[in-house]
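This is the structure, below, for whatever I ask next.
One protein chain omitted, others in place.
Coming up: chain A.
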Amino acid sequence: MATVAPPNDTAIEREAEAWMHDPYDHFGYHNTRIHTLPCEEVEAVQLAAMNRRLAERRGQIKTLEKLADGQNITALATLDDMAPLLMPHDIYKSYPVSLLAKQRFDQITTWLSRLTRYDVSGVDVSDCDSIDSWLVRLREETPLDVATSSGSSGTCSFFPKSKRDYMTSVMGMRVQLAQKFGEHPRPGDLADKIHAIIPLYRDGHASTGAFAKYFGKIFAHDDPDYWHTCFNFKISSDLMWLAARLRAATAKGDASKVDVPPSLLARRAEWEQAQKDMPAQQLEFVNRMIHELKGQRVFVMGTSNLLYAAAKRGLDEGLSGVFAPDSVFMGGGGAKGVPLPDDLEEVVCRFFNCERMISAYGMTEMNSFSVLCDHDRYHVLPWVTVFLLDLETGQPLPRHGAQTGRAAFFDMTQDSTWGGIVTGDLVTVDWDRPCECGRTSVALEKKINRVSELQGGDDKISCAATPAAQAEAMDFLTGFGG
């Protein structure tokens, strides 16, 4: 299918170029303006940007080239034409896992080089003997700061994010979180140093450690007095990988079958002890921050349960309203099966002195975080195109009416990777209904499920094993199943 791109509109093209390059600068870091653009204009710019990116990246990213060539796509006439070029998120863990166990970082680097526009083939990784040493080498010698994560299968994914991508991500947080929607930004929202309180690690390659240094730059303006982390060291990607492999091996019924280098296996106790000590240390850290930074404007990013525990203890001690009223609290996650308390938001807000506890939807593979509005919808930044894909056919669902499908995104601000990603999330959008909050940006309903949770059906019994069946059994046996 050879499609012709729509004729160039110079104004739209110029707009697309600016959004792709530095959208926050282009909009004067103005959150309200960013979220109130006319939809038709946004879609026109998105389409122009997609065509520009495709033309530019297909020669730079090998995997994209193969995908586009295979489907004979050279240009996009509509937004939906992008659907065949969106990559499943699993592609970032599609290397053979034995290469990690054998520490063949040269081969994994070659694999990685096909997923980014940056040339990493010239980096000498022959002396790297761990994931950490490999990723540090790439970070030192290229624009990349590769992001890792481990799924339930125990495979570590490597997403070749660039440092610039991280800066764009975190700037998006500051712009969206520090300003009140409907108002102009106050000078301090943009220029002031804001205390960043991160009850996690100072450094690392996984999300629990990677973001801290960028928070340090964007919120604290590199002032160490404004940059607070609970663990002032780096979270080891090797240990995280070890933990994931151990979990996977245990689930298979033989914990001795762990395919990691022996030197790493020897560090098992170190990891387990750190995990055990962590919750108490985090609570202690937040309590310390409460006393040290009383009355100041802070940005806190932590799990909802941690914020709740700290707030509850503070209230019991007779404290409330401890930080400045324009502080920002972003909760989230929480371990599976650990229910969030009913009075979570009330307790957190009363103690920390904020109107709302913020939650956001985002992922490592994108530079954008979508913040939940007062009407419980996640608003997507205009430089991200949302696709809902039919679960059966994989085809895009119509961009009108209320639709529920597998979420996929194209993020035009991606500096290193292609930017088109298919997620495992089941998302609902009502395309025709403007959100009561006043934002015109695309709004995802608050309830987001995993597609995998939906499948399997009701009361169907099979003798063939599926991972879901096993995971469910494991959860039950370990007591988290409820």
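Note that contacts are C-beta pairs under 8 Å (C-beta built on N, C-alpha and C of every residue); 3 or more make two chains touch, one makes a residue touch a chain; residues count from 1.
Note that contacts and distances are computed from a predicted model.
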* Can you pick, from "Acyl-CoA reductase", "NADH-quinone oxidoreductase subunit I", "Roadblock/LC7 domain-containing protein" or "ABC transporter permease", the UniProt protein name of the chain not displayed? -> "Acyl-CoA reductase"
* Residue, one of A:99, A:283, A:324 or A:340, that touches the chain absent here -> A:99
* Structure fact -> Missing-chain contact among A:36, A:110, A:133 or A:403 belongs to A:110
* Structure fact -> Where A:20, A:67 or A:311 are the choices, the one touching the absent chain is A:67
* Which residue from A:73, A:422 or A:437 sits in contact with the chain not drawn here? -> A:422
* Which residue from A:90, A:183 or A:272 sits in contact with the chain not drawn here? -> A:90
* Asked: At which residues does chain A meet the chain that is not included here?
  -> 63, 66-67, 70, 87-88, 90-91, 93-99, 110-111, 153, 155, 252-254, 257, 259, 391-394, 422, 451-452, 454-467, 469-470, 472-473, 476
